[in-house]
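With one protein chain withheld, the remaining protein chains of the complex are depicted in position.
Here the chain labels run A, B, C, D and E in written order, and each chain numbers its own residues starting at 1.
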Amino acid sequence: MILKMDRLPIELPVPKNPSANDAAAIQELLGGKFGEMSTLMNYTFQSFNFRGRKKIRPFYDVIASIAGEEYGHIEVVSYAINLLLTGVTKRGFDPTTAPLADAVNARNTYHYIASGQGSLPVDSMGNFWSGQNVFSSGNLKLDLLHNFFLECGARGNKMRAYEMVSDPTARTMVGYLLVRGGLHIVAYAKALEKLTGVEVTKLLPIPDLSNNAFPEARKFMDQKLHLQLYTFSQDDYKQSGLIWNGPHPDDGQECVVIEGAIPGYPVPDLEEEPQLNSPGADDFDPQVFADMAKKMGIKYEY
Amino acid sequence: MILKMDRLPIELPVPKNPSANDAAAIQELLGGKFGEMSTLMNYTFQSFNFRGRKKIRPFYDVIASIAGEEYGHIEVVSYAINLLLTGVTKRGFDPTTAPLADAVNARNTYHYIASGQGSLPVDSMGNFWSGQNVFSSGNLKLDLLHNFFLECGARGNKMRAYEMVSDPTARTMVGYLLVRGGLHIVAYAKALEKLTGVEVTKLLPIPDLSNNAFPEARKFMDQKLHLQLYTFSQDDYKQSGLIWNGPHPDDGQECVVIEGAIPGYPVPDLEEEPQLNSPGADDFDPQVFADMAKKMGIKYEY
Amino acid sequence: MILKMDRLPIELPVPKNPSANDAAAIQELLGGKFGEMSTLMNYTFQSFNFRGRKKIRPFYDVIASIAGEEYGHIEVVSYAINLLLTGVTKRGFDPTTAPLADAVNARNTYHYIASGQGSLPVDSMGNFWSGQNVFSSGNLKLDLLHNFFLECGARGNKMRAYEMVSDPTARTMVGYLLVRGGLHIVAYAKALEKLTGVEVTKLLPIPDLSNNAFPEARKFMDQKLHLQLYTFSQDDYKQSGLIWNGPHPDDGQECVVIEGAIPGYPVPDLEEEPQLNSPGADDFDPQVFADMAKKMGIKYEY
Amino acid sequence: MILKMDRLPIELPVPKNPSANDAAAIQELLGGKFGEMSTLMNYTFQSFNFRGRKKIRPFYDVIASIAGEEYGHIEVVSYAINLLLTGVTKRGFDPTTAPLADAVNARNTYHYIASGQGSLPVDSMGNFWSGQNVFSSGNLKLDLLHNFFLECGARGNKMRAYEMVSDPTARTMVGYLLVRGGLHIVAYAKALEKLTGVEVTKLLPIPDLSNNAFPEARKFMDQKLHLQLYTFSQDDYKQSGLIWNGPHPDDGQECVVIEGAIPGYPVPDLEEEPQLNSPGADDFDPQVFADMAKKMGIKYEY
Amino acid sequence: MILKMDRLPIELPVPKNPSANDAAAIQELLGGKFGEMSTLMNYTFQSFNFRGRKKIRPFYDVIASIAGEEYGHIEVVSYAINLLLTGVTKRGFDPTTAPLADAVNARNTYHYIASGQGSLPVDSMGNFWSGQNVFSSGNLKLDLLHNFFLECGARGNKMRAYEMVSDPTARTMVGYLLVRGGLHIVAYAKALEKLTGVEVTKLLPIPDLSNNAFPEARKFMDQKLHLQLYTFSQDDYKQSGLIWNGPHPDDGQECVVIEGAIPGYPVPDLEEEPQLNSPGADDFDPQVFADMAKKMGIKYEY
Partner (left out) sequence: MILKMDRLPIELPVPKNPSANDAAAIQELLGGKFGEMSTLMNYTFQSFNFRGRKKIRPFYDVIASIAGEEYGHIEVVSYAINLLLTGVTKRGFDPTTAPLADAVNARNTYHYIASGQGSLPVDSMGNFWSGQNVFSSGNLKLDLLHNFFLECGARGNKMRAYEMVSDPTARTMVGYLLVRGGLHIVAYAKALEKLTGVEVTKLLPIPDLSNNAFPEARKFMDQKLHLQLYTFSQDDYKQSGLIWNGPHPDDGQECVVIEGAIPGYPVPDLEEEPQLNSPGADDFDPQVFADMAKKMGIKYEY
């Protein structure tokens, strides 16, 4: 089970230039083969399916902790997409003005037809995320090797996505993912090292360019976010510390485990898009809620 | 972001008769069009994409709360599948004895080839869950109507899955889902009622048979689990109480919101399956962890 | 079985500005998850699979009648797409002039490679329509609820497609679909009302904007096309009248059943596209047909 | 547009031995790559997209006529499946008796979970029919060649499906399809002959075995059903006669066009399956309809 | 088994105007339903699965020979795509300059994210090639008919792709494929003629336009490449000559079989794209190889 927080791990700036096609490209990091849906679901299923945990629980705990973090990653990519899509069409209630005319030439028409200018579990070509992206062999060494490869492949995608978009919303988000996904690469490498004695971390960086080339990533590394593995749990997964320790391969600083979640920031507010009837509850009278809230002692304002 | 707990909402009995084909059938409730992956991901994306929250936040809070619960549902179905698959092939390290011979005639060969007798995001025919199962139009009334329909469709699947399997592990799990999914049906119905004034709860039950026909469901209703909407959050989504209140349509008892998660039970231990090399780390020396644990003050036993 | 008519339900104007990308967008209404292929095939399969018809035949008759109409809807969307694609590339027999050069930048290249500037069962992203869009649970209440939701979702897509395109061919077609699909929404709502007593029609409109906001829809409502359920059959499905009666929720006018099909108009003529070798039978001598026609007493002119 | 008839082209016997796996196999003829959904949708889209009709209308008329017949083919396969699935599980309202226990080992679990023991647009492996099975190039010669191949491929599938099942319901249906699909093969061959002068009919039979090897097919050939092309239209597609004429390649008898539809038989009644809540409207009071029927002058009995 | 050659059948010119969208369009000829992946895999599987070869080995040999050639076709289309994609983005190591900014508006974002500006097994819409494009019925006549149709369909796609692009790299490649694919059409037609006596070659050309309309194709026909069936084998498939002989239907010249492969040309060199870290081994010291090469007597230069 989980507990949700209405918070994102980072503060997302409002886009300077909302861009439908930037949002479409960024979808690769959400619903692509190497997107955050894939990392989330791979580790989640591997944690459910992990056999014979007792003796090797630290491996279980690392996988489960990272699974916990990945939820926040689908969240932060989705919000970045949503911000990039906010205001890209003409606002208003009158359909005859063809407020969505530009969408005809946009790369992802689902953003306007299937969603209300919002994120979807699709990749940059509009192909849907699929469960066939999940690998869960039950063999620990193979699963760890997969995860190490998956994170390196995901890093490649992030680097290229970064090179496609210039807007600070997108780049801040990608910079963050490069750092945290980078930590996951090292975590799986360290897990393989613990299991086999092979110095897997020496293969890094894969691809060959360092995270230092990305200013937005550097900013988060200055906050030591490449060093801190969060358990994303109040009480569990503490044996992660038996894997995640020792020097970081990039700068030799000490790797540390922190119990709980990244403190984070409140989620951004997403403006209404009336031409999409989103959310569309214009006739609803909020006073109904206000009255009830008062009676029930629930905090509600409008 | 989320916090994970190493707990399931219910205590799953060990199967009396582990059954490969029962497990294959139960996959429909995990990776089917109306399975828990679908409910989880629908509400998750709708919560990320929800525009114009302030005035109508109680709707957002209900969707987010239920999204939180659904994570525990993919978890409990996965564990039920894993338990049903434990021990269904011959154990041992020698491949020449054809320990997986029975798998040749099993309905889901992925359970033995792609996974280590573990759950996968597939349905009862082995087709993969897909992002096209996610609906997130951004229009509140339409999204709520979708969710109401989705939960009714899911209920139909659960009822039929129940009729396919007799093992107590599977039936306990399905009974639980009938009750909690039933609560979600009522929650979306009440949300539509609040939004429109139409008595949507009077359409229930859909399909026509009551949850009372399922003894394992009745057991959970006796614990009032059909009445308690958990926020699955420590601090957020409290305005759910402005939707989830008043009498329950089944028995007239009062609907109540409880902050946080269902207390639950520790997750079951999954035995090793050596013929699948799962987990396979037989050469690993746990003393390495024991020594390090001692040094780092981390609790670890083997 | 069916009888076909070489007629469309409405008269489609010739596009003022044929547009490849408008055509690509309109494909959503044909081959999308909520497109006319979906409505057609859902009701068609539900009618084939309907168990225990006798006592509740009016429900069967309504579903079958609407299934009949949907065929004309895939037809009218297809013709609109075909008209929008007519003439969008350079005409002629010489391939060296790169007559399809613009297609390289068009959103749907299948229109030029797989088809001869013609419609295909794909959506606005070029993803193919799939049978997984068909819901046929066999439970009447659940199937009706599905259909009600499906039509509301389809309405949302039509509204947004309308906002994307300005050409009168597309808008006339969408306006027509809004009215007739709107009638289907009300029909399924009334069916649920008859079955359960709940005032489902009061949930309308979903999404929140009225059809009155669309001038092309208003034109068809002035012809009372929102009030007339056609049986699309010579002799059958007459018990539809036991569901489709009483006041229309929009304007209180009386709902009426009309036996047979909408009178309609001849299908448009689609010009040749020689650069696509479409139809390409340039060496064929029509006199062969003329001679045979004369001998056999069949009407043929060229 | 179409007019529907509540009739099947043939009278389907009630199965002697309803069989879940026979039904699963027969699905190939409905939703397979070469199933009736494919023939229906190929000719339907080709007819919508046909450019430059006037001079070569007989080709258009033949394609449209056959498209009309194919609707009856998806219908007759669906009803055969539905009859084969009727009664294959234990009837009753009590889920605790595991009435669907056998379904766990059945080849197509969708028949019990997604449908109410009814047909679905899937093939014999449970894979969904897809729009990518539609070919509509717009080039007449290529489309005709495709159709000729498609029908030959479909014939191969029908022959093999016949060899898989022994029940008279299935074999009667397949025998009928062999004859009518065989007529379509000859029709497309004759169309190619008219267009090119090449004696395409001399390639037949493809595959090599004659329809005479199938007793149920012979029965329909004795009724001359291999000779009669129906227009499946009241008023249109009469120029089909300019293609469909002359001797049949099998027996030299004269090919004739008949206007309208095959007379056919009423559709079979499908029994209720209460364990599936299908149709499940047990609380509905039909007297409501009876009273209304009386008032409105509509015929209704229960 | 196969032996590979580091050679292409033709010499590909360097593009005058590298073009991302041209490359995206050309993908249809590689990974489309009628692309070279399909022809390769159809004949490959048919050759593996061919039953009862002895008596009818010439048919087997023709299919196997053509299967051998098709490998060179996926190769030449891939290289054409790779050349068209070379240099279309800004070169350099610094990601902050957004070197891939243009890719955001390109039709195939996979070219920049999933591949390093390289070919992928996708079609012009970015949909992946699928094994469902393989037809292998085991019935010789049906398989030959399929292959004849497949090649005609492929020819239609090539003609249209030619009309979309003007660059000499693309057109040279397409001209070559028109000639060689044209030979395959005639080969399957001759095979059907041998098997049935029907003059199938008289159906040609399909579609109706001759290869003579394409200057780049004429160039290869002047080299008699439309007349020479290569066995693509050192020792096998020689009985192809019992099918491939007699006059060519286009110009009456004699068809001849040549043992072995087309002589061909060295494969083009593909420049590095540093902004994609492709290939990215910048820290690798080639002297390691140079030293080892010297010691082992292997030729290596850098």
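The rule is short, and it goes like this: contacts are C-beta pairs under 8 Å (C-beta built on N, C-alpha and C of every residue); 3 or more make two chains touch, one makes a residue touch a chain.
These numbers were taken from a predicted model, which means no experiment stands behind them.
Enquirer: Counting the whole assembly, list the visible chains that the omitted chain makes contact with.
Expert: In the entire complex, chains touched by the missing one are A, B, D, E.
Enquirer: Touching the absent chain in the whole complex: find that residue among B:Pro99, B:Gly131, B:Gly175 or B:Pro249.
Expert: B:Pro99
Enquirer: Which listed residue (E:Gln132, E:Asn212 or E:Gln253) would be found touching the missing chain in the intact complex?
Expert: E:Gln132
Enquirer: Touching residues of chain E against the unshown chain: what are they?
Expert: Those residues of chain E that touch the unshown chain are 1-9, 31, 37, 41, 44-45, 48-59, 64-65, 67-69, 71-72, 74-75, 78-79, 82, 114-122, 128-132, 134-141, 194-195, 232-239, 241-242, 245, 260-262, 264, 269-273, 276-281, 284, 286, 288-289, 292-293, 296, 298-302.
Enquirer: What chain B residues would touch the chain not displayed?
Expert: Missing-chain contacts on chain B: residues 93-96, 98-101, 103-105, 108-110, 112-114, 126-127, 275-277, 280-283.
Enquirer: By the contact criterion defined above, which parts of chain D meet the unshown chain? Give residue numbers in ascending order.
Expert: Against the missing chain, chain D presents residues 19, 21-22, 24-25, 28, 32-33, 107, 124-125, 127, 156-157, 159-166, 207-209, 213-215.
Everything below uses one rule, namely that only the chains that are shown with their structure count from here on.
Enquirer: Among all the other chains, which ones are in touch with both chain B and chain C?
Expert: In this structure, the chains that contact chain C and also chain B are A, D.
Enquirer: If we define chain centres by averaging CA atoms, which chain lands farthest from chain A? Would you check?
Expert: Greatest centre separation from chain A goes to chain D.
Enquirer: If you average the CA atoms of chain B and of chain E, how many Å lie between those two points?
Expert: The answer is 48 Å.
Enquirer: From the C-alpha centre of chain C to that of chain D, how far is it in Å?
Expert: Averaging C-alpha atoms per chain gives centres 22 Å apart.
Enquirer: Scan chain B for residues touching two or more other chains and write them down.
Expert: 33, 132, 135, 137, 139, 141, 156, 207-208
Enquirer: Select the category (line, ring, star, complete, other) that matches the graph of chains linked by touching.
Expert: Contact map by chain: other.
Enquirer: Hey, which chains are touching each other here?
Expert: Every pair of chains meeting the touch criterion: A-B, A-C, A-E, B-C, B-D, C-D, C-E, D-E.
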